[in-house]
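Below: one structure in structure tokens.
One protein chain is absent from this view; the other protein chains keep their places.
All chains are identified by letter, namely A and B, in their written order; residue positions are counted from 1 within each chain.
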Amino acid sequence: MRAKTVRTGLLTALAIVLALAWAFPVYWMVNSSLLPNVALQSTTPTFLPFGGSFDNFRAVISDPGFLSAIGISLAVTLTTVAAALFIAFLGALAISRFRFRGRRSFILALLLIQMLPAEGLFIAQYKMMSSLGLLNNVIGLAILYTAAVVPFTVWMLRGFVAGVPVELEEAAMVDGLSRTQAFLRITFPLLAPGLVASGVYAFLQAWNEFTVALVVMTEQQARTLPLWLRGFVQASATRETDWGQVMAASTLVAVPVIIFFLVVQGRMSSGLVGGAVKG
Amino acid sequence: MSAPQPVIVTDEPATGSGSGGPRAESPAPAALPARAKRRGRRVPLLLIVPTLALLVVALGYPVCWQLATSFKHFGMLQQFGQPPEWVGLDNYKAIVTDPDLWAVVARSIAFCLVSALTTVAIGGGLALLMQAVGRVTRIILQLALLLAWAMPVVASMTVWVWLVDWRRGLLNWLLVRLGVDAEGHNWLAEPLSFFVVAAVIVVWMSVPFVALSIYAGLTQVSTEVLEAAQIDGAGGWQRLRYIIVPLIAPVLSIVLLLQLIWDLRVFTQIKILQDAGGVANETDLLGTFVYRLGTGAGDFGTASAVSVFMLALTVALSWYYVRSIMKEES
């Protein structure tokens, strides 16, 4: 068994190295957020934020737009995640459990919709939202976002739905559970990794989306986080961009994503075969 | 339920592909007879209504507007109230006769294939790695990927531009210390090194999505089956090829398709790198080319025509692939 231990050790080392490689730009962002602008312009890199301070963070948090932007972003994103998962689950159920006329067209449409390019679309989106009275509206933005993530989510979930043996549900029902109970206790947990993966996807798409939000959230108090963040880049035509502040603001924008992931990640690995089917 | 059967992710019906009509599928082949008409004909249609309604509401008008506009002369004047004039295929003609277009298309396809395949290969490798290592290591790796994914694009692009900067960049600083004469080397000046930098950034940005999605797919692969296969003498490669890949095929196929689509029209990364250095004309990919032809110039008729052209191009390029995906559906 020594060979296996060595192998696991090597793989662990590889995983750590790759983790560091992927996280390095993130580290660089956090490092920069603690440094003054002068250090960021030097020809010699500053690897550790010695002599750094939280000034940038203080400046960014005291920005009056920050709290309202977090509120708007959370509302839009959570609405999008919930709506996308719910709607997509139904769609996934349809295509993985049923054969019906139009099923193939539906699947093909899901694939093709992903290919629609967005160039120049913003004018039409603005016109539509304006005439529907949905400018500066959380629900309006969430509808656009949900539509953008639903096709992938349906596709992701259908594999998981198909993977849940119907007889498992039925067996549970024989044991006296209602259909809903059977679903909640048996099927739902088995879907968890798929729900988490597509939930994270939907969350990030909505959280970081910029162009659509720029066009339909026209007012200051309706700004989402990416719009607020943009205010720090080229904030002024007569002053240099304060990149330390941009990095601090970016760090703050990324934090809720990490929290969201930490909350749901346990579900990601609870594989199907981990328990249920073993019986 | 002690069936050693793998729980197979497949839509293959238990009975042959006969007459239409609703038919529940058996997830385990040959395990159960089809439960025809278990839930009636209307149920599946009701289930897809929310998806369809949402897509129509959110995309219907913009897509129709775009299609119509692509046949119109529609610039800033028209946006500000002048009636647009129908010009038939003029916008399309202007695009396809642009001498730069086909060079850009060729460049974009090459860039797209390299980046997308690299992304999926690395992402798949990382997903397998996540399965092979312990829980703590896995969460570290997942968190690192998620951090990269969650980093706002403005921050990540700024950091990358800093890293490769000719004067202040960490890359040159390191190379000089490794004894390479890279002081003042400008990575963005030559188109080739420009695209290498761009591809590294694009791959770095898209791998987390691919890795985490494939990993989610992998959680469906039964460890029993893998162990059984191992006992039967299947090697690592064989297990990957014959058991794992078919099981995660749906996730794999959509992820690869999405990467191909996204990488074909990559815009932000190229635009920001062009703003940092490099010669726009020599480093344009479809995304930036289209932008300056249409939106950047305020010519929305052309921009719309280009969108339709890009859609057609994407469909044409992925047609074979989409068909093979669809084949598995019937």
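Annotations
Here is the rule we use: a residue touches a chain if its C-beta (ideal position, glycine included) is under 8 Å from a C-beta of that chain, and two chains touch if they have at least 3 such contacts.
Everything that follows uses one rule, which is that contacts and distances are computed from a predicted model.
Selecting from "Hydrogenase 4 subunit B", "Nitrogenase molybdenum-iron protein beta chain", "ABC transporter substrate-binding protein" or "Predicted Zn-dependent protease or its inactivated homolog", the unshown chain of this assembly corresponds to "ABC transporter substrate-binding protein" (UniProt protein name).
One chain is not depicted; across the entire complex it touches A, B. Interface note for the absent chain: among B:H73, B:R107 or B:R265, the touching residue is B:H73.
Within the full complex, the residue among A:A84, A:I107, A:I123 or A:L225 touching the omitted chain is A:I123.
Interface with the hidden chain, as seen from chain B, comprises residues 73, 75-77, 79-81, 166-168, 183-184, 186, 188-189, 274-275, 277-281, 291-292, 296-299.
Residues of chain A that touch the chain left out of the display are 36, 38-39, 41-44, 46, 48, 50-51, 53, 55, 75, 79, 122-123, 126, 130-135, 137-140, 211, 214-215, 218-220, 227, 230-231, 233-240.
Keep this in mind: only the chains that are shown with their structure count from here on.
Spacing of chain A relative to chain B, judged by their CA centroids, is 15 angstrom.
Residue ranges of chain A in contact with chain B, taken from their complex: 8, 11-12, 14-16, 18-20, 22-23, 25-26, 28-29, 32, 40-45, 86-88, 90-91, 93-104, 106-109, 111-121, 123-125, 127-128, 143-144, 146-148, 150-152, 154-156, 158-160, 162-168, 171, 193-194, 196-197, 200-201, 204, 207-208, 210, 226, 229-230, 233, 243, 246-247, 250-251, 253-254, 257-258, 261-262, 265, 268-274, 277-279. Those residues of chain B whose C-beta lies close enough to touch chain A in the complex are 1-3, 7-11, 13, 20-28, 31-32, 35, 39, 41, 43-45, 47-48, 50-52, 54-55, 57-59, 61-63, 65-66, 69, 79, 126, 129-130, 132-135, 137-156, 158-160, 162-163, 167-168, 170, 173, 204, 207-209, 212-213, 215-224, 248, 250-251, 254, 257-258, 261, 265, 290-291, 294-295, 300, 303-304, 306-307, 310-311, 314-315, 318, 322, 325-326, 329-330.
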